[in-house]
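Following this message is one structure expressed as structure tokens.
The complex appears here minus one protein chain, its other protein chains still in place.
Now for chain A:
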Amino acid sequence: MSDLTKLTLAAAREGLQKKEFSAEELTKAFCEEIDAGNGAINAYVLPTPEIALEQARAADARIAKGEARTLEGLPLGIKDLFCTKGVRTTACSKILDDFKPTYESTVTQNLWDAGAVMLGKLNNDEFAMGSSNETSAFGPVVNPWRRTGSDAKLVPGGSSGGSSAAVAADLCLAATATDTGGSIRQPAALTGTVGLKPTYGRCSRWGIVAFASSLDQAGPITKSVEDAALMLQVMAGQDPKDSTSVDAPVPDYRASLRNGIKGLRVGVPKEYRVAGMSAEIDKLWEQGITWLEDAGASVHEISLPHTKYALPAYYIVAPAEASSNLARYDGVRYGMRQTGSDLIDTYEQTRAAGFGREVKRRVLIGTYVLSAGYYDAYYLKAQKVRTLIKRDFDEAWDKVDVVLTPTTPSPAFAFGEKSGDPLAMYLEDIFTVTVNMAGLPGLSVPAGLSTEGPPLGLQLIGKPFDEETLLRTGQVIEDAAGRIVVPSHWWRG
């Protein structure tokens, strides 16, 4: 195998700039890795080597002319939630069938405009609903990490499981992902990768298949914090086509990346010490505190009193919005259609056959909580909780600049371990959903290995639009923990 695929995005970028290798060589190396490994990992649901090679050759031409753009010639994987022009986009649901958009999502267009190369479309939980990538219509993704001495298949997290696994397994330099309740950070934590969920409104949602509109946000999964900075730099920006995108300046994230955190005030919320938290997670958290203190930060216990209501409130708001967002998949205009005896029968058969169990469950929950007579008790109450969660953070920002927590309550789990129990699965989001509910940026950084072997992540939560501080703090953790890479490339067969 080629060492080119082991490079970080930043290192590959430097190599291309120094003409140590060409974009075509780099892209071919990835295409070969995908050929060799995707069968076992199932990260890609649609590799696009022809598009990739064409883009790579164009990139080489630009580099030769000295016209390289920010991500010129750098091969990426794209979560199948992003609409890609002329390239099948399914959100990993049967209901979209072989839908080929006639348009390109703003975020991916930003990447192509910066010269990036598309290796293909990445697996995810159906409509981004799941925490293990087991709900995908294309089958589960396998985590490149295994427990020590075991070859039991572990989940790569979800919903961006294809993105996290592809990055961890060197099947792309970096990947796009989306995060509604933890779908970037949790899979990043479970695969030893860096996952950045930007502030709500930082990246355009235009052209991304919607799950829960008030929570969805695109972001990168990468091998390093610097790579995340590079990716966000290009992905971010206000978009007139998305009313909820925000016109806030996008700073040069890499410029301040290694400025250190002397004097930074770090909050540790006491409510995150949940009952039954494992000793090793607790230990990891303590380690993180020590690293940050050693780098000159001050650590303060803070209180986010409404944390315990975040998860139940999230599982009202997100399904409610999803039930409405998914109404357009009706078999009338595009995607799959099961022709029934009449209109209603066609709707019912199409949606019964097109949606998987988890999607149906959430559509039902969402329909229920919005129904007349239940709206006030559920949806309205959940929105009030959301306001309180935001207020908790607003008050915290008076005392601290960034908040440190674990990303997940446990390391990667085995296939089938939680998929039969929705509530156990929903608990995967316990540390991450508050961030979405408050619209804040969150970053998961690999911080160590669990006793079982697979990695664990620490989460940093920042002030609105202060991804800069998050990345700078994340860099400190990465420097202290060292980059965590999968010990064996077993999947290459």
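Heads up, the rule we're going with is that a residue touches a chain if its C-beta (ideal position, glycine included) is under 8 Å from a C-beta of that chain, and two chains touch if they have at least 3 such contacts; residues count from 1.
Here, contacts and distances are computed from a predicted model.
*Asks:* Pick from "NAD(P)H-dependent oxidoreductase subunit E", "Aspartyl/glutamyl-tRNA(Asn/Gln) amidotransferase subunit B", "Formate dehydrogenase subunit beta" or "Biotin carboxyl carrier protein of acetyl-CoA carboxylase" the UniProt protein name of the chain that isn't shown here.
*Replies:* The chain we cannot see is recorded in UniProt as "Aspartyl/glutamyl-tRNA(Asn/Gln) amidotransferase subunit B".
*Asks:* Of the listed residues A:Glu126, A:Glu321 or A:Glu478, which contacts the missing chain in the full complex?
*Replies:* Only one listed residue reaches the unshown chain, and that is A:Glu321.
*Asks:* Check each of A:Leu7, A:Ile41 or A:Leu96 against the chain that is not shown and name the one that touches it.
*Replies:* Going through A:Leu7, A:Ile41 or A:Leu96 one by one, A:Leu96 is the residue touching the chain not shown.
*Asks:* Which of these touches the unseen chain: A:Glu54, A:Asp242 or A:Asp479?
*Replies:* With A:Glu54, A:Asp242 or A:Asp479 as choices, the missing chain is touched by A:Asp242.
*Asks:* At which residues does chain A meet the chain that is not included here?
*Replies:* 83, 89, 91, 96, 99, 101-103, 105, 205-210, 212-214, 240-244, 320-321, 323-324, 326-328, 330, 332-334, 343, 347, 367, 370-372, 375, 379
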